[in-house]
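With one protein chain removed, the remaining protein chains of the complex are shown where they sit.
In this document, chain identifiers A and B correspond to the written order of the chains, with residue numbering beginning at 1 in each.
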Amino acid sequence: MNKIFALAGVVIKELYRRKDFYVLFVLTALLTLAAGAVNFFHDDKIVRYVKDICLLLIWVSALVISVVTTARQIPAEREARTIFPLLAKPVSRWHVIVGKFLGCWLATGVALVVFYFFFAAITGSKEQIWPWGAYLEAVWMHWVMLAIVIAMVLLGSIYFAAPSSTSTITIIVVGGVLLLGTHLNTIALQQPQPMQSILATVYFLMPHLEWYDLRDFVVYDMGLVPVRAVALATLYGAVWTAIFLLLAWFGFRRKSLNT
Amino acid sequence: MNFSPLSLLVVLLALAFTLATNLMPTAGNWSQRAKSDNLFGMVFGDGRKLFANHFFTMADVYFHSGYYPSVFDQKSGEEKEIISASHGRKETEEDEKNEDFLGRPKDWIDAFGRNFRITRHTHLENHNEREILPWLRLAADLDPNKIETYTVGAFFLREHLGRADQAEAFLREGLRNNPDSAEILFELGRVYHESNHNLDRARNVWQLGVKKFLLRAPDQQKEDKLLFEELVANLGRLEDEAGNYPAAINWLRAAQKVSPAPDALQRQIDDIQKKAGAQVPATPAKLY
Partner (left out) sequence: MTAILRTEKLRVEYRSREMRQQTKVALAGLDLEVGAGEVFGFLGPNGAGKTTTMNILLGFVPLTSGSASLFGIDVRQPIARQRIGYLPELTYYYKFLTAEELLRFYAKIFGLARHEADQRIAELLKLVELEHAAKRPIKSYSKGMQQRVGLAQSLINNPDLLILDEPTSGLDPLGRMKVREIIQRLKEQGKTVFFSSHELGEVETVCDRVAIVHQGELKAVGTVAEITAGHENLEKAFLKIVGVQNSPLP
């Protein structure tokens, strides 16, 4: 585990030494503060739209941070050739995959905590309430979803040399799943064969990332999601993460790396 | 020809300036967007109406705290909700049943996924209705000609939040953008009548509303007959309140002609007739 944590540590250092996170945080903060400063009908108790906008920005920022950070990990190691001194140590390619995953996931987790604290501060200052339980569930589920996304991006980065290709494809896939995940079965039923069967198969085989979006529960103060459901969703997320990491390793373990 | 880079740059700048001065007078006609007098119009052009519709729907989504059908869940003829609410109609049990758009879970993914969706049909209450206002404000800014935005916004401001002053201001803004809107005039009349208890101003506004309504094409009048009914029925009740019984009966009889429930109006007319005695003319007067 030491090797994996050492690798993860480098990824985390890289994230906080780059400007991406700071730029996105400042952008999110500025847009949220600007939205919060607008006065609608001289009513200063209106808050849900601020929560909604802030959470949307957090979701977009977290997705961008996780995808962009992860997509460049292995291609950058290969391009900058840092992979060679690394693999010349007693480090297996599985260690590299898991270490990179863990680093990106932990780094994204740190970013999420910062973002959600900002969210809690802004909305709490307006509402004077802090439903920590709901926030905790929302952050946790968001983080679990990002684990799947990060593993997916790592898999993509093994096959696509350019980080931009991996990032674009993943963002489209994740966006598609978040928007259509729930409805794909309904859409399938409206299609002729063989499209119906194809879409139904995709519906059952794809990772249902939309489950992890608890923004509505936070925005509308709808209380907590049952803990059992959160636990099962976490397990489901862990299984998908493991699947993507294994596929990434299958691709990476036999890859020739010529100096 | 031997140009130095600097002289070439000067020539290009001069050319750009000359073209700009020549094209400027005609360029204004190339796009309606450039003529728009507000920022949204400039940025989005006609596309702003799409955003306005989206934000108007967002208000409805907020009103239901996220329990709202997506485009995939919607059945035809299911748009209403806020609009019916704006007319003061309570949702019936049938409406509630229609709102169960989720139905039975289709499979385990759908069933499990419902843990993470809002699955309870609720409406905002206890002044939380204010949360829909930002979306209505944005919808009005994006599409100043969308009448429902003003009427719905004013309804919630007045009826649920007790902000008659803001409701009036919002409706006045709507009226400036849509001077012929009988709907806005109707809602404005309600502000004066129900909140400010100013019968004269309410009467004037509603009467203007009736006039504007009667200027509509016959087909349009037929389509919007419920608005007409609401206008004249409210005028009838206002005149009853003011003690002008003949006028009250006259308005209510006009309402009867288009009302889906003429009997209820007849009962109101009978009551007024009892109060008025001989004052009531046998035949109704012409409206205008």
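Keep this in mind: a contact is a pair of C-beta atoms (placed from the backbone, for glycine too) under 8 Å apart; a residue touches a chain by one contact, two chains touch by 3 or more.
Since we're looking at a predicted model, the values are computed, not measured.
J.: Just to confirm, in the complete assembly, which displayed chains does the hidden chain contact?
T.: Hidden chain, whole complex, touched shown chains: A.
J.: I'm checking contacts with the chain that's been left out. Which of A:Ala29, A:Leu87, A:Leu106 or A:Ala120 qualifies?
T.: Within the whole complex, the residue contacting the unshown chain is A:Leu87.
J.: Since one chain isn't shown, list which residues of subunit A touch it in the complete complex.
T.: Given the touch definition above, subunit A has residues 2-3, 5-7, 9-10, 13-14, 17-18, 80-92, 95, 254, 256-259 touching the missing chain.
The rule we apply is simple: only the chains that are shown with their structure count from here on.
J.: State, to the nearest whole Å, the distance from the C-alpha centre of subunit A to the C-alpha centre of subunit B.
T.: Comparing mean C-alpha positions, subunit B is 40 Å from subunit A.
J.: Could you please specify the touching residues of subunit A with respect to subunit B in the complex?
T.: 38, 40-43, 45-49, 141, 182-183, 185-187, 203-204, 208, 210-214, 216-217, 219-220, 222, 225-226, 229, 232-233
J.: Under the stated contact criterion, what part of subunit B meets subunit A in this complex?
T.: Those in contact with subunit A are residues 62, 65-66, 70, 72-73, 106-107, 109-110, 112-113, 115-118, 120, 127, 130-131, 133-135, 137, 157, 161, 163, 166, 170.
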